[in-house]
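With one protein chain held back, the other chains of the complex are shown just where they sit.
Chain IDs A, B and C follow the sequence of writing; residue 1 opens each chain.
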Amino acid sequence: MARFTIYRGFLSMRRHSGSVAILVIACLAVVSEAQTRREIRFPDLPGQRTLKCDFHTHTAFSDGDVWPHVRINEAWREGLDVIAITDHIEYRPHKNDINADHNRPYEIAAARAKELNILVIKGTEITRDTPPGHFNALFLEDINPLDTKDFYEVFNRATAQKAFITWNHPSWLGVERGKWGEAQTRLFEAKQLHAVEICNGDEYYPDGHQSAIERGLPVLGCSDVHRPLSDRPATATEHRTMTLVFAKERSLPAVREALFAGRTVAWYKNQLIGPENLLAPMLAACVEIRPPHHQNKDSAWVEIRNLCELDLTLELGPAGSITRANIPAGATNVVRLSVKALSADGSIACKASNFITAPNTVLQTRLMIATPKPAPTTSPAGI
Amino acid sequence: MARFTIYRGFLSMRRHSGSVAILVIACLAVVSEAQTRREIRFPDLPGQRTLKCDFHTHTAFSDGDVWPHVRINEAWREGLDVIAITDHIEYRPHKNDINADHNRPYEIAAARAKELNILVIKGTEITRDTPPGHFNALFLEDINPLDTKDFYEVFNRATAQKAFITWNHPSWLGVERGKWGEAQTRLFEAKQLHAVEICNGDEYYPDGHQSAIERGLPVLGCSDVHRPLSDRPATATEHRTMTLVFAKERSLPAVREALFAGRTVAWYKNQLIGPENLLAPMLAACVEIRPPHHQNKDSAWVEIRNLCELDLTLELGPAGSITRANIPAGATNVVRLSVKALSADGSIACKASNFITAPNTVLQTRLMIATPKPAPTTSPAGI
Amino acid sequence: MARFTIYRGFLSMRRHSGSVAILVIACLAVVSEAQTRREIRFPDLPGQRTLKCDFHTHTAFSDGDVWPHVRINEAWREGLDVIAITDHIEYRPHKNDINADHNRPYEIAAARAKELNILVIKGTEITRDTPPGHFNALFLEDINPLDTKDFYEVFNRATAQKAFITWNHPSWLGVERGKWGEAQTRLFEAKQLHAVEICNGDEYYPDGHQSAIERGLPVLGCSDVHRPLSDRPATATEHRTMTLVFAKERSLPAVREALFAGRTVAWYKNQLIGPENLLAPMLAACVEIRPPHHQNKDSAWVEIRNLCELDLTLELGPAGSITRANIPAGATNVVRLSVKALSADGSIACKASNFITAPNTVLQTRLMIATPKPAPTTSPAGI
Partner (left out) sequence: MARFTIYRGFLSMRRHSGSVAILVIACLAVVSEAQTRREIRFPDLPGQRTLKCDFHTHTAFSDGDVWPHVRINEAWREGLDVIAITDHIEYRPHKNDINADHNRPYEIAAARAKELNILVIKGTEITRDTPPGHFNALFLEDINPLDTKDFYEVFNRATAQKAFITWNHPSWLGVERGKWGEAQTRLFEAKQLHAVEICNGDEYYPDGHQSAIERGLPVLGCSDVHRPLSDRPATATEHRTMTLVFAKERSLPAVREALFAGRTVAWYKNQLIGPENLLAPMLAACVEIRPPHHQNKDSAWVEIRNLCELDLTLELGPAGSITRANIPAGATNVVRLSVKALSADGSIACKASNFITAPNTVLQTRLMIATPKPAPTTSPAGI
């Protein structure tokens, strides 16, 4: 695929022309060729869809670099299901050039989202000094009423619209200024603070993570993107920071329900960060250990397949007989295990360095050896 | 993963050392880290496994560049299931340095194959002037008896071992010298010629393809590799030329059964080449067309997912209302179809430029719009 | 380098904060880390700098997708020296949201250009039905006076400002509508048409090229970019379409002088397109043929180094003894030449498929074998 089809892209449509017929033809060709999506490989959990979500993005309507529909094009290309447009209310450096109310960037994005089947959330960033810091209000009906100077009144008005409210990048200006403070406590007690953005772009905030754990708040990873996003293929370590939401279906109401129910995990660099009750089934869904195909009295050779986007680092087996396996995203390794690692019930002790349940704490669990499945009896295509 | 772990790789094991304990530890680490496999994404067909096979490779024992176990490492890394070692009987430029009978390269390869779960076939290349050309005998018990000057006697001895015999790279020295000739006819009539290698490395032989079609012989694609193989990630256009075999299970007897039954397709550059009765279900398994997510009176926007390794080029819809979709391997496009493309029975007319049923002939078929499936009720891992 | 430093990028600066001190520190770090440039390797010609220029770009102020400073960031990253901002006067789909006069996108871009040492030209695109089509006016003082409906008056006003005027993408709506017409003749005769954009994005217009040759007009290649540009490393075949300008120094007056003097070549896909008197010395500067390092009575082995961004395809030697060499950008090949290719004067006949002097015409010339140079006596760093 051409790197510079972007020139062709929607170019023709945008050049002024008297010929509507030509525009329609060009458009047909364009949609088919230019909009290629790479799915993000994190498996669904039993009974739930794993939706890939970014709840924090900016456009030229505040201090971002792009027109709002670009955020939809990027989301599609990168395999996301959901994004929120969250331009600042208070910080709009282009306001002398751009004339629009606070809902306008959402409107532009939503028109494009319909074509590309992206779910888009109307949101905004409430932007104050740190502390208390920045907050996102998501699922708003109308952003304009939030443009007021009274800090707590903003949250009352957001709550009146049943917004989901997040505390953004707690320690972005240092740990001292990023502590859970009086404002956070007051909002939390008023049920006006619903999640903590523990990963923002290429930063992770252990203190914010600890605060979330202590209060039972869901954790989010977000891009907070301002510039045009890279179109290089994402890798396990270089990808958009985002949130996996385990939703009952692919719809905005289901995303909202899952957020309020706390079914979220942050995907940050080469890690999934979240509660053990979500990470343990996710690890089980990501790793397929096949029965040994070769064995001697000491060792068993097994194929282990990594079904997700992390470059997995696993320690397999009981203390004293551990084999370390580094399995790149989507790859399969042959791993030589000690026969002591194979227990009678078909399970193997596993420590997964990429699965983070709390600051400095990795998931320890047991994985089952897979039962072989027969070849499918019907074609595998299907949604 | 480090590009140069190959230095570490099996290095430690190969340095001379008095310490067996150290060797064992090193070995454990090595197998886990160095042997990463990328699965080749061609879906199984109903009731059959799609095995990825290369029936033509060389080692230093004839005119190749590598020790035989390297061919197994490469096969594992590249996602193959089956390879044949087919060193020349008659052409062995290293024979002053290497002292061994004709079975030796297979033996070395087979020892490694056990660890990496690769199925390896004992074979050889019968190497004569062109015409009559070169032939592979596969599934031999003992290659040594085939080392005789009488051309037809070689085939008798191969057949006595129930070999599967292929005619290799028909036109590699030009179309004139590569014609189906008297030798081919005599062997075919004696049931001593079972397939035609229509693709060899980066060459495709339309005449050989036509010869195979006319006589109902299965077609093969093979690498005929002599040099060490590239370890760059394969792409739709740059990959090992190989054969997809549709076998009842992943075993050598099943491969043999499928070969004699003619269930093969060549994967050559960005094409699958084979008979329509195999290519049509393969296309159906590779393409997932989702129900429209957006529609107006003229157009319907649908997501189409490409589940295979080809960069697909599809023409969708009836004459006069065709949309062309270029969907890279493993990617999803939004395609804007004419509403006229959507028929009442949920099928769409499709011309697939990458699926070649005969020289200059591409597959035309109908594809069904997929029925949405619910989220899985159990973990997706499994073989 | 991190793919997603873009999140960090200028992010911190753009978040609202009360702390000026922190902003300054963040800014220092950001400029150092985020703005990496890949130089474009086309050698200078004797006495002249080879400047890499894009004379046709759009921003959100007309129908582009990005804020104007993004075009400067992209130009720096991609190794350009010069860009023109050329938003449409007549076609501004965001005009209900953006309130600004026609000079505003240039002003925003110019502020950023100072920091990144990019030369930026104030320009505009005159956008009419085709025919007569679209034209760029470059090096304007004030764009606003050109916002008038009288077609020829626009050119008078541009000429009054000493603009350099180009005819854009002649056949973008088909060969018939893209012919050199009455308007072109009238402008040309009035000395109000100075160049033809023969390459635009991924299109090349042979008819436009022929028109330029016949009238002695310089040729341009431009991106006409609307979307955010890819940040993937450019390759010989996938790069921004641009113009090489051979200027006496790296300054806007020197660019202007070179344009009016016709010292331009278009770099389009894997080709340089321009007049022979420029292409011949450019080829000589791009190819270094070393003296044979090994020879027998028939053949000579020589190293040939490709010093430019094209994947070169050369045919070397006299008729009947030609060796074809495919030398990737920046690489060196060992080429085995016939001894007949080595003439007494140290020159070798060469046909260069990538150097296009006219539609369907490639450069044929002679290249000299290089004289070895001693190791440098001083450090090679220097501008």
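Everything that follows uses one rule, which is that a residue touches a chain if its C-beta (ideal position, glycine included) is under 8 Å from a C-beta of that chain, and two chains touch if they have at least 3 such contacts.
Please read all numbers here as calculations on a predicted model, not as lab measurements.
When the full complex is examined, the chain removed from view is found to touch B, C.
Touching the chain that is not shown, out of C:I213, C:A285 or C:V362: C:A285 (per the contact rule at the top). Summary of contacts with the chain left out: across B:E39, B:E141 or B:D231, the touching residue is B:D231. Check B:H102, B:H239 or B:R263 against the missing chain and you find that the one touching it is B:H239. Across C:C199, C:V255 or C:A325, the single residue that touches the chain missing here is C:A325.
Contact between subunit C and the absent chain runs through residues 1, 27-29, 31-33, 35-39, 43-49, 76, 114-117, 249, 281, 284-288, 290, 293-294, 299, 301, 303, 305, 307, 311, 323-328, 330-336, 370-373, 375-383.
The chain not displayed touches subunit B at residues 2-12, 14-19, 22, 58, 60, 63-67, 69-70, 73, 88, 90-91, 93-94, 97-100, 104, 127, 129-130, 134, 172-173, 200-203, 223-232, 234-235, 238-241.
We adopt the following convention: only the chains that are shown with their structure count from here on.
Chain contact topology: the protein chains form an open path, each linked only to its neighbours in the line.
We define each chain's centre as the mean of its Cα atoms; on that basis subunit B and subunit C are separated by 43 Å.
Averaging C-alpha coordinates per chain places the centre of subunit A 38 Å away from that of subunit C.
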